[in-house]
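First comes the structure, then the notes that go with it.
What you see is the complex with one protein chain gone and the rest in place.
Then we have chain A:
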Amino acid sequence: MALSRRQFVGAAAGTAALAATGTATAQDEPDYGGWFDDVSNYDGTVDKRGQDTVTITVGAQGNNGAFAFDPPAVMVSPGTEVVWEWNGEGGGHNVVSDGDGPLDSGDPVSEAGTTYSHTFESEGMFKYVCVPHEALGMKGAVVVRPGDGGGSSGDGGSGGQQQQGPPENPDYGGWFDDVSNYDGTTVDRTDADSVEITVGAQGNNGAFAFDPPAVRVTPGTEVTWSWTGEGGGHNVVSDGDGPLNSGDPVSEAGTTYSHTFEEMGVYKYVCTPHASLGMKGAVVVGGPLDGGSGGSGGGSGQEGSGIELSGPQWLLSGSVLLAFFSPLLFAAAMRRRQTGRPPQTGSGGELRRATGPEPVEEAAETEPAVELGHDEYDPKGTAALVAFYFVLIGLLWVFMYFVEFLGRVSIIG
């Protein structure tokens, strides 16, 4: 199936959202260029502009031990004195600029109470590490930027958020608390052109359920509700103001009601007569940027979209599976051959109880064609072979000991 219109729309919307968030980030959050990718305690930049002195803890919990700076990323005004304060945990730490930079606290020290300070006069981004623990993610950055702090962060990002659609695990606000057949997952059907929801499925102590109760679709998808005819009269009506309204409850099997969702959002709906029993559902339109790869993937397995393999991957996994089951295939083939053989009749044609493996008739020993006496071996050939081995061992010996071992710098005491 080629890229359908809706998928394209969804992808385009996602890209737009990504671009929107990207710009928003560039305004508020400095671009560290992946510097904090492996820093476990990084959670945004702490804005401490307007303060004269800012303290950063060295040896804070993080990165699987006491191998972190806290806060790892801090924004200060020009002229601020930043003080690093050791808490004595995690062994010896130091504060050294990444590449050329002003920070260098010297050799690592571990004593609690050690401090190192630097006053940042010029604007810029100052990345630093603890040299011994850099690989563990003990990294930090000080961003010097004029301004007053004052929490302007997050304003620009919200526009992008709305375009992006509901998050991967939408917060239904307790909507499904009393729905027995909702297992916490939103079935991901963002891959399908049309989605069918069963009305009158088993659940809520009877045939009072929508199946699946929660489903995620891409904008432009036609969702069809299909009546099973069980559980009495049902309808599909939006909770509060909403686009869904199938009218009066009907009970006939085969009844359908459909609606095409164009706008992103979460659409909650109920079966009016059975809402109090828990006959409720929701359609999530629009998805997180990474599509159905998240927690909702469990539900999508039934449609066979769980695993996607390219040609070579199919070939590889097929070969591995074949290799894995080859003993079974072989056994089956052997069995087939054996059963295909005409039954061996016993001496009297009667059933014999097996008493163990039947004695195998050994091949008769044949007389040797030529018998070689001791002195009739070819001694020269054997001697040449042995001599070759001696030469080989000798060469390896010389190479290993005199060239490889003594030729190197050795411990002499």
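As a working rule, a contact is a pair of C-beta atoms (placed from the backbone, for glycine too) under 8 Å apart; a residue touches a chain by one contact, two chains touch by 3 or more; residues count from 1.
Here is the rule we use: contacts and distances are computed from a predicted model.
Q: Match the chain absent from this complex view to the correct UniProt protein name in "Cytochrome c oxidase subunit II", "NADH-quinone oxidoreductase subunit C/D", "ATP-binding protein" or "ABC transporter permease".
A: Of "Cytochrome c oxidase subunit II", "NADH-quinone oxidoreductase subunit C/D", "ATP-binding protein" or "ABC transporter permease", the absent chain's UniProt record names it "Cytochrome c oxidase subunit II".
Q: Using the touch definition from the top, which of A:Leu309, A:Ala332 or A:Ile393 touches the missing chain?
A: A:Ile393
Q: Among A:Pro30, A:Pro78, A:Gly91 or A:Pro249, choose the residue that contacts the chain missing from this document, as touch is defined above.
A: A:Gly91
Q: For the chain left off this view, which of A:Val46, A:Val83, A:Val109 or A:Val237 is in contact with it?
A: Only one listed residue reaches the unshown chain, and that is A:Val109.
Q: On chain A, what residues meet the omitted chain?
A: 64-65, 91-92, 107-111, 131-136, 374-375, 379-380, 382-383, 386-387, 390, 393-394, 397, 401-402, 405-406, 408-413
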